[in-house]
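Heads up, one of the protein chains got dropped from this complex, but the rest are sitting where they should.
Presenting chain A:
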């Protein structure tokens, strides 16, 4: 009996704006000028807030955080494509995306200064708080997707973001498996920034791509140049449309790079070479996108200056509002252990206040 082939698979790679910012005309998506500019503004804001947070962290005014400089296209473009009913289920390296979904700079800073108040989102409520536990959120996204379907919500989807390291956790595989079986409207975006703290991608998994992990669960997967805003736009839009119309989950591997440290507590000099970083600096998504906008006649230095100025002003205002929070109640944590305060907890709270007062 001849051996039959029962499956044959391939993985595609999508890039529309090349590393120098030249567009592939055939693949170029139709995006309104207004949207293009809004996208660029979102990415500039993400970058600028990152830089300001780094300064604040170095001055001891906020705690540890994970910078996302260099990865803006990979998460801000998908955030831009979401509608108000969509859910954002992120990890910890998507500050710019969170801002675009309605989080305020002030709240981001409160969070990174160690106060739960930072998790009280303004604006769009369908943003889950930062997930520090790697990959755990992928299962939450699948659950949300199921609930959307079950409750008959139409035209909704869930964007679930994580890093390349997350693809090694059991939770990731369990999430993809359930997502496939339940056919839920979830778009998984893996920001493959080449490193999980000190572990390079090649030591994370022996798979050639992370996109191919979708094959095992028979869901669509694609590898995208994650520093190409147009590539991310097209891939995410297609995946969102599939999700919103009952077509089920998608896995997108966004190939990008972590230009800075893992977190402000980490020293990348211990494990990676400067020239590797420099090579990727040349592929900066902001530079590419700016060139594209200039080539289209939508952008010039004057506009850039004005945008940088406006961005700085907005951030200044956010930082100022953050610094005005001086008196955050120390006993806040007692009030949210359970829906209803138990007598024992009430006693403990009183004891705490006494301990504090003494």
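Throughout what follows, contacts are C-beta pairs under 8 Å (C-beta built on N, C-alpha and C of every residue); 3 or more make two chains touch, one makes a residue touch a chain; residues count from 1.
Everything below uses one rule, namely that contacts and distances are computed from a predicted model.
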The complex's invisible chain, by UniProt name, from "Branched-chain amino acid ABC transporter permease", "Alpha-ketoacid dehydrogenase subunit beta", "Homoserine O-acetyltransferase" or "Circularly permuted ATP-grasp type 2 domain-containing protein": "Alpha-ketoacid dehydrogenase subunit beta"
Residue among A:282, A:317 or A:337 touching the omitted chain: A:337
Option from A:12, A:55, A:83 or A:198 whose C-beta touches the chain left out: A:198
From A:133, A:181, A:282 or A:317, residue that would touch the chain that is not displayed: A:133
Sites on chain A contacted by the missing partner chain, in the whole complex: 63-64, 92, 111, 113-116, 130, 132-135, 165-166, 168-171, 196-199, 203-205, 265-266, 270-271, 328, 330, 332-334, 337, 344-345, 348-349, 351-352, 355-356, 358
